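Would you mind keeping the following structure in view while I ask a few things?
Removed from the display is one protein chain of the complex; every other protein chain stays in position.
Up next is chain A:
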Amino acid sequence: MKTASRVSSITRRKLLKASAASAALAAFPAPLIAQTKPFAGVTLHGASFQHRFFTLLQKYIPEFEDKTGMKVDLQLSALPVYNQQANLELSSGGSAYDFVNVTFTLATRWIAAGLLANLDEFTGDANLTPAEWNPKDFVDGAQVPYRDAKGATYGYSWEGGAMLMGLSRMDLMEKKGLKIPKTFAELQQVCAEINGTDGVSGLVSWFLHNWNLPPYIQGFGGNIFRNPPSDPMPALNTPEAIQGVEFYANLLKSAPKGVLTYTEDQARQAMLTGRANIFIHSSAWVTPILLSDESKVKETSRVVRSPAGPVHDYPASNSQGLGIPKNAKNQKAAWEFIKWALSPEISMKLVKEHGHSSICRRSIITSEDYRKLNTVNGQDLGALYLEVLELPGKGENYMAYRTSKEFPIVGDVLNKAFEQVATGQLPAKDAMNAAQDQAIAALRRAGTKL
C-alpha cells in the first residue's frame, strides 16, 4: 500500500513537472530558446594579418563564444604571408575561411573577381542585423574600397589610416620664425631651413615610396593611372607626375642619410627623439609622437593636416575591412562575428580601455569619450583623423589608384624609378619615361588589356 501510494505520488509529481514544462514552452517559443546559443557547435574559421586590433579583440572573443556558443579560430599571419594565403584560398574557390580581412590593396580585385559575399544581404535583413548596428555609421571614405561599381558592400572597415603631418620641434621653428607649412612650397622651405639646425633633419620618411609619393604627384594634378579603376593605363610620365617625383626627391634632401631604406620604426624613432622635425604618414604612426611615453618631444610637437599641393589637396588614406568569402561554410555565423567585432560597444571598449583610436565608426570618433582621449596639446586629433578619412568618399575617390588591381605592379615600378631619381641615377623625366614603358610592359605581361 505504502509502495502503491509512493508510485502514485511520483506519477503525480511527474505530471506536474510535465505540465510546468509545457507551460514554459508555451510562454517562450522554441526558436527563442534555441537563440540563446544559436551557433552552438559551430567552429568559425577566420584569418587576417597581425595587427594590434586583433590582439586586443582576442581578449573579448571568449565573451562572444559564450554568448553565441560558437568557437572562433582566428589565424593571424604577417601581412605579406596573409595576403598570399588569402589570395590563394579565395581565388581557388576554397572554403577554409568563414571570414577574412579584406586587405585594402586587394579589395577591388577580390570584389571584381566575385570572391566575396555581398554583405547587403545581411544588413538588409532585420532578423540578422538590428537597426542599432547602423551600417551607415562607418565613415564613407573608409568604406569606398569595399563597394562594387553598383554600390553593394563587401566589407566593413575595422581600421583606418589617415595621412597627417607631425612636427616634433615647434620650438625650433618658432625660434626661426617659421610657421606650420600649409602648402608644398612652404613645406619645402621649412624643411630646408630647419635641416641641420641643432643636428635636426628637416623631415624624415621611410622606404615605401608608393605610399609616400602619390600625394605629391596628385597634389600637382597627376595620378598613378589615367582614370582608375575604369582606365588602368599608367600615367607615370605626365608632366604632373614628373613634377611630383622631382618635388619629393628634393624634399628628401632634408632627410637623414639613408632615408631611402628607412623602416617606419626608424622614422618614428627619429621623430620621437627630436632628430627629425617633420613626418608625414598615417595618423597611427604620427600621433605617438605626442602620445607615446617614449616621446622626448611631447611638449614641442604638433599634429596637423598635410600640406596641400598647388592643384589638389589629397592626403592619402586607407582602411582595412572584414568580409565573408563567397564560398564560406558558415556565412551567418561569420556575419554574427563581424557584427560583434565592429559593434559600437566593442569599438568603444577598444578606444577607452586600450587607446586604439583608428576606429572607422563615426559615432565613436565624434563621441565625447574619444575626443577626451585624443586631444593633446589642445589639438583634437580625432577631428583631423576623421576629416582625412572622409575625403576619398567626397567627390573624386582619389585613393582609387591604390585599390586598382594593377597597382602592385605599377607601384613596384614607381618605387624603383623614384629611387633612381632620388639618388641621381637618372633625371626625373628619363626615369619616369622608362617607368611608364616598364609598367605598360609588365601589365601586358600580367594579362591586363590597355
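Here are a few things to note about the model shown:
Simple rule for what comes next: a contact is a pair of C-beta atoms (placed from the backbone, for glycine too) under 8 Å apart; a residue touches a chain by one contact, two chains touch by 3 or more; residues count from 1.
Everything below uses one rule, namely that contacts and distances are computed from a predicted model.
Its record in UniProt calls the unshown chain "Sugar ABC transporter permease", which is the match among "imidazole glycerol-phosphate synthase", "1,2-phenylacetyl-CoA epoxidase subunit PaaC", "Ion-translocating oxidoreductase complex subunit D" or "Sugar ABC transporter permease".
The chain omitted from view is touched by exactly one of A:Pro214, A:Pro234, A:Pro256 or A:Gly274, namely A:Pro256.
Of the listed positions A:His45, A:Arg275 or A:Arg402, the one in contact with the omitted chain in the full complex is A:Arg275. Take chain A: the residues that touch the chain left off the picture are 80, 84, 87-88, 91-93, 106, 109-110, 113, 207, 256-261, 266, 270, 275, 405, 408-409, 412, 415-417, 419-420, 422-426, 438, 441-442, 445-447.
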